[in-house]
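Please read the structure below before turning to the comments.
All protein chains of the complex are present and in place, except for one that has been dropped.
Now for chain A:
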Amino acid sequence: MSTNQHGASGPAQYQKSNCFLVLSQVVLKIIKHYQEEGQGSEVVQGVLLGLVVDDRLEITNCFPFPQHTEDDADFDEVQYQMEMMRSLRHVNIDHLHVGWYQSTLYGSFVSRALLDSQFSYQHAIEESVVLIYDPIKTSQGSLSLKAYRLTPKLMEICKEKDFTPEGLKKANIGFEHMFEEVPIVIKNSHLINVLMWELEDKSTVSDKHELLNLSSSNHLEKSLQLLMDRVDDMSQEIVKYNTYSRNLSKQQQQKHQYLQRRQQENAQRQTRGEASLPEEDITKMFKPPQPPPRMDTLLIAGQINNYCQNVKEFTSQNLGKLFMAEALQGHN
């Protein structure tokens, strides 16, 4: 099995999968799954199946996960997955688990849950990726499908579960280094090409030109609102960190003072000839404050970064469209 071969080469394999091949039916299935089941604000998730070929990861099929509506979701999921993969093996579909996909709204997917899931996937299978599908952006005219993977640095941190500021400082990780994006290439097999010919012949003229639509304020407003919420969260986290460092320095001072007093007293007692007081365990007296976990801050920073990127892309598109409209008016 190919995973064993790759597993043996170890971390060197990591750099090899630079690019990604996704077959067309996967794209269509993901779109359909969101369209049918994701009309609420819940994200829809599913599993990607495929192979590793040469130095590329090929995704050849996928199947959706049921939503977490009942309470016995855990048990259902594992069994569901196992059964699905077993059945697909009977019909010669690649049953190798190479990743998972998730839908997102306005690009808000950098969360603890995603990190944990991706970590557990990547821990088990090194090549695994998460495909993020953005239906809002897609309905605006262009398919928005991105593939992400955790960087090796982040993997190590997650492994050790050391989220204190010192730990993160040691690893020297910034929010840009959390996820790395892998470029996607979509491929049609020959038969699908024939199918496309047939569809183009038989179906109506395409009347979807959403890409050139000028009305954009709605989308922009929503994105900015989400951005503002995140920035608020971020500022709260910063306040927390500041109070923590202030408490820490205050405590250091108190410790210092206490030690000094102790020494003085001991010196006095010695001059008077009495026994010196025992050295008490100062750590018990002055419990150091808990350092706040920095992982959330990192995630929020990553999310803010993502929002900003999206907003910038969106505005660049709109500027282009506005200039086109200006040209359309002629130079009158």
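Note that in this section a contact is a pair of C-beta atoms (placed from the backbone, for glycine too) under 8 Å apart; a residue touches a chain by one contact, two chains touch by 3 or more; residues count from 1.
Here is the rule we use: contacts and distances are computed from a predicted model.
K.L.:
So which of "Cyclin-like protein", "Glutaredoxin domain-containing protein", "Superoxide dismutase" or "Eukaryotic translation initiation factor 3 subunit F" is the UniProt name of the chain that got left out?
P.N.:
"Eukaryotic translation initiation factor 3 subunit F"
K.L.:
Using the touch definition up top, pick the residue from A:Val53, A:Leu195 or A:Leu248 that touches the left-out chain.
P.N.:
Answering carefully, the residue with contact to the hidden chain is A:Leu195.
K.L.:
For chain A, which residues touch the unseen chain?
P.N.:
Residues in contact with the chain left out: 21, 23-25, 27-29, 31-37, 60-61, 63-66, 76, 80, 83-84, 87, 90-93, 135, 138-139, 141-146, 165, 169, 172, 174-175, 183-217, 220, 224, 227, 231, 234, 238, 241, 294, 301, 304-305, 307-308, 311-330, 332.
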